[in-house]
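Got a structure here, written out as structure tokens. Questions coming.
Only one protein chain is missing from this complex, and each of the others stays in its spot.
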Amino acid sequence: MKTFEKILLTNMERPEYTGSLADYEGTGGYKALKTVLGKTPPNDLIEMVKKSGLRGRGGAGFPTGVKWGFIPKDHPGPKYLCCNADESEPGTFKDRQLMERDPHQILEGIAISCYAIGAQTAYIYIRGEFRLAAKILERAIAEAYRAGHLGADIHGSGVTVNVSVHAGAGAYICGEETALLESLEGKRGKPRTKPPFPATHGLYQKPTVVNNVETLANVPHIVNRGADWFASIGVPPKSTGTRVFCLSGHVKRPGNYELPVNATFRDLIFELGGGMRSDKPLKAFIPGGASAPFLTPDHVDVQMDFESVAMAGSMSGSGGITVMEEGTSMVWAALRLMEFFYHESCGKCTPCREGSSWIVQILQRIMNKQGRPDDLRTLTEICENIGGRTVCAFGDAEIAPVQSTLKYWRNEYEALIEEAEALKGSRKEIPVLSLA
Amino acid sequence: MSNTSTMVTLTIDGIRTEVPEGTLVIEAARQVGIMVPHFCYHPKLEPDANCRMCLVEIEKIPKLQTSCSTRVAEGMVVRSSVPHVESARKSVLELLLGNHPLDCPVCDQGGRCDLQDFSHEYTPTVSRFKELKRVFPKQYLGPVIETQMNRCVSCMRCVRYCDEVMDAQALAAEGRGTITQITHWAGNELECDMCGGCIQICPVGAITSRLSMYDYRPWMLKRTETICSYCGDGCQITVQRKDDQLIEVNSALGAGRNNGDLCVRGYFGYHAAEHPDRVQQPLVRQADGSFAEVTWEEALDRVARQFTRIKATHGSDAIGGLITTRCTNEDLYLFQKFMRVVIGTNQIDSGARYGHINGVRALRRVQGTHRWTIRYEDLAQADAIMLVGTNVNESNPITALHVKQAVKRKGAQLVTLESLLPVRSTVSNITTLSKHHLEVKSGQFSAAILGLVKAVVESNLVQEDVAREAPEFVQTIRTNVAKVSWDAIREQSGLSQTDVETAARTYSQAERAVVLVGREVLRSLGGEGLVTNLMDLQILTGHLRRSGSGLGCLAEGSNDQGAVEMGAVAEYFPGPAGLHDEESQKTLTRTWGQAVPAGAPATLPEVLTRARTGDIKSLFIVGDNPVESLPGDAGVTEALDALEFLVCQDLFLTETAKRAHVVFPACSAMEKDGTFTNTEGHVQSVRQATEPLGESRPDWEMFSALSVLMDHPIEYNEVKEIFKEIRGVIPGYGLLGPASTPPKVDEKTVAQYVTSGFKEDVDQRYTLDASPAAPEGALTLRLVQSLYHSGKYSTRAKGLMEIEGEGRLHVNAREAGRLGIEEGQTVRLANDGGQATVSVKLNDRVPDAVAWFPEHFDEPVRALFSLKVDPHTHVPVWKTAHVTVTKWSSTNRSIEERSRV
Partner (left out) sequence: MDTQKQTTRLLDAVLFREIWKAMKVTFKHMFHRPMTFQYPREKRTIPDAHRGALGLLRYDNGQERCVGCDLCEAACPSRCIKVISEEDKSLPLQRYATEFYIDITKCVFCGYCVEACPVNALAMTKMYEYSTHDKRTLLFDKERLYEIGEQHLEDAKKYLYAHNQEHDDEESRAYRYHFPQPIEKTEASDS
């Protein structure tokens, strides 16, 4: 079995590690904070992160250092850092583990990042269902305040960082950065129209950086071990470092695995994950959370960095890999995901709001063997009409499962529709407008 | 704003155009005549870009962009009608129609629906959507608004309008995705400003008016643009009728001074004009005291003969006249001409006496104008706005909208001196927007204004050149305000020194500052003095002459300003010009072909006194209703009963009209032509929207007919001729247009005022009167203007009565707790004047130790109030009383009934 160097999960993989402040400090925690605060100029920090090639781990993979660089330096008012802990992508559960098992790693990252961008306040917008994680984080924050790692004048450097946890109310869309900001402001969680970008008009219309939990957790390590070390892992210069991949589905050992980004799906699924659950062949897998298009066994040797997965026609996204074995109905899989997206569409933009309900209804019909021959054309067209026509990326995400299954497994759809055609005369049609 | 910004050149569908920087692409396209279809975009609202209908292709941007949220850039090339843009629109429409019910044939919006229009333009007739449509039940949002969410396209215009424009935040979206629906906050019935804005702004038929549901189809409606007659804001309204039935009132975007916004009275109050109680035939009192319907000839003849007889036997001054300010300028002008020329008396007065006259007199005295020197546009540009005793949201809702816009869009600093608590609820409250809210104790504006002047003088905020040019003026005020201690001011007004000083600083340091003065100042004793003090404040801070700054007195009646300008008040000839103004006398003599009467004028209280003493034998009352608009102890009924002959001309048989010998049926403002002058002095056309009800006629026709019968013909063929004559008397009057230029401050008058004019009464103006302390345990009961009503006229409007149908005693929860009363309970109010039993409504914006009662329903409580008349301007003041409040239960009632038996 191959072994890979771990960065984020090193601590928590030791059985005696509880994630308490003492444990964290015992492994060299908060050393990075002490070395940079008041000593390294914030600009150098930003440059360091840029050099490390760290990219956003939430899904879009935007270079973190560049994002920080967008924050206006001379802004007179407050700036904010928001830690996006609203991890609700189906098949993704890395942030939860990071928060529950090693909260101080994140808090240190937050403190350093706040210092780098000149923010004094950070909010951790945590998914509402993560009660335990929120509790652990709050306890950790209290510990950190007591130890002087957070609060006013940290370790006598004159830097102030206040962190608070804000629990969401269970909307998937609030993981989108502008919707997260709206929700944090107390409004209905709906994405904002960009531009202006959060970097200039974010929380309360002030410059704001929104970073994923995993992204921030990487920051102390970059500070400790240097940007060059980090940049040497993975596929320099574009995709660097390790990522925590969440393996789920029909595998023997599902769970979180930290791998350098140049590892392949085969490494993850067959080496670490132990292969297929019931030893049936692999049929399909989602490489980056529910909003990434499906990939086929042909893609199993693709590297898991952002570029390679994109080349394969999908996206690395949030790193949630869901595996499906032979025998899974792909129409059913697409429907299942579509139902999720239909339920979570915020309803702001017409194409996404109306399109998702339409697609769900068509897929339900096809699954119930009531499909019609022109359904596939309609599906394709609806997908085309949603993609790129919405405020946020949700629109593009929700069509991914349908488009990719139509691409690779069109025959399954056609078989179901043919079956429906054959059944046509023998059963009562559902009325066209059953409400009438 | 636009003149300073740079221009940007762009090409839209091959048309090159130049627009100011920051313009939205959709607006730029509209300017060159390209309509980009849209639902969620509205010029009044911030872009939300949710409908995705306005997608256009912009060169160098890979994805289609929403033109409603993209701002223009130099050299931008926009294409709005290329095939893939059109197909994007088609797809959006197809998706919208997916869940939209096919009920166009019965939808009230059908025929003027954006979705319908765009569907006709873009989509095929057959839909591919063969799935289930979402279904919501119909929902009533309060008594006049209903929603049918199946039709909703989720553009959120209503929610955004309610928040961004009205600042009410009464509507919200509930649910997610396709099952998003617009609703009000959970729990109670919708309680909001009921402005109808959500109905007007809905691009489809999802929010509709309950008053006219299913009564009409849009294409049947005939439209008339006229002016609302409820308050002094002078909003342009579009009256829509089917045959002769009033169906709907709305206002188009960009129309009039209101830019298409209306308040509840304008939007839902239109039924008043067609109330079944309207007097439709001339009535003449019979020997047995009852009224008989007669012909116009008979009624006019009778009045003419009686007037002639009284004039012959007792002289001209035995006849007096009162007119309401709901009349048009032409009616007011002709009324005063009739009284002055045909009758020959100066004993006339109008509704402007109830308060507006105080403001006009002060403006004339200090700055030499009778109008505002500012416009609504200046409000929008102001850096600071000060509201003094206005409760502007209730009295002048559209002026309030301009204030809200100034604060919310431009960031103007709002200073409010009001007697209401800044409590947020789903009914908008202007004080919640204010930077410095000074909570003035009820009726103690005199101390508050004095405090402001004191703060300006003592914190060295006096403009340097003012101190240089008029040292004596500044010095005198300084000495006078020094005599009043901050403690005394706090004692009386409840304001602390620091609060007043910060507010004064905000006002003085603003470049453009506007002061709006409302009824609580204008309708108080010494109101003229208070406005003069505020003018002093402007002089001291140098705002008087600065452009964009000024003071405005908010008119309550739709034509208060016009009444003064038409000379329908005791102290002025048309112009307004003083009764001793020789120039004016000469012009009027020439125009009227007869010398102006030399008799003494009489104000409203004087007219009533003279009637009581028998000096006035006959009164001609047009639309005014002194019996119900003055308290019981004013002796109005005695005065009217003492008359030999009373003529009333009114829409309804009011308490006053019931005492008349002859009643003429008059037309409502919806039924006649003319002009109104709004509170900022803008003269606007009133147009006939419906046929006069029954035999009713416009007021001026009656004056003209009477003059002919009294052998002193003043005849006109149409109302325009009167307006022409008004123009002859007041040169350049009412140049109808988008906005007339406001008058400039008259430098000579100001100079005269600061050198000597101020001395006359400065000592009295800057003193604190010891206000009568409320008896122990008593509440201060105030008759207030309700947002949902205007005068007594609106209580005839079906829609408004459904929103607020009875007068209830408003107290806040703390006060109610102290009194041990609850919402809906009955209480007894009592003082020396009498007692009244009313029910209670909790209202958290009522200050402590105060109770409000809507003046429109004052009938039961009028006995509790007593009249005071301003010694100087004769303004009747009576809207405050001290009462004790006790819980009243059914046992009390039965005991009372038994004792009565």
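Just so it is clear, A and B label the chains in written order, and each chain counts residues from 1 on its own.
Definition applied: contacts are C-beta pairs under 8 Å (C-beta built on N, C-alpha and C of every residue); 3 or more make two chains touch, one makes a residue touch a chain.
Predicted model only: the values in this text are computed from it and were never measured.
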| item | value |
| --- | --- |
| Listed residues B:L132, B:A252 or B:A467, member touching the removed chain | B:L132 |
| Per the touch definition above, residue among B:D103, B:E297 or B:E721 touching the missing chain | B:D103 |
| Of B:I179, B:A380 or B:A642, the residue in touch with the unshown chain | B:I179 |
| Of B:M220, B:A292, B:A482 or B:A813, the one touching the omitted chain in the full complex | B:M220 |
| Hidden partner interface residues of chain B, rising order | 101, 103-106, 110, 132-138, 148, 150, 178-179, 213-215, 217, 219-220 |
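Note that only the chains that are shown with their structure count from here on.
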| item | value |
| --- | --- |
| Rounded Å distance between chain A and chain B, as computed from the means of their C-alpha atoms | 55 |
| Touching residues on chain B, where the partner in the complex is chain A | 47-53, 55, 63-64, 66, 69, 88, 91-92, 94-96, 98-99, 128-135, 153-154, 172-173, 175-180 |
| Residue ranges of chain A in contact with chain B within the complex | 171, 188, 193, 342-351, 353-358, 361-362, 365, 372, 374, 378, 381-382, 384-385, 388-391, 432-435 |
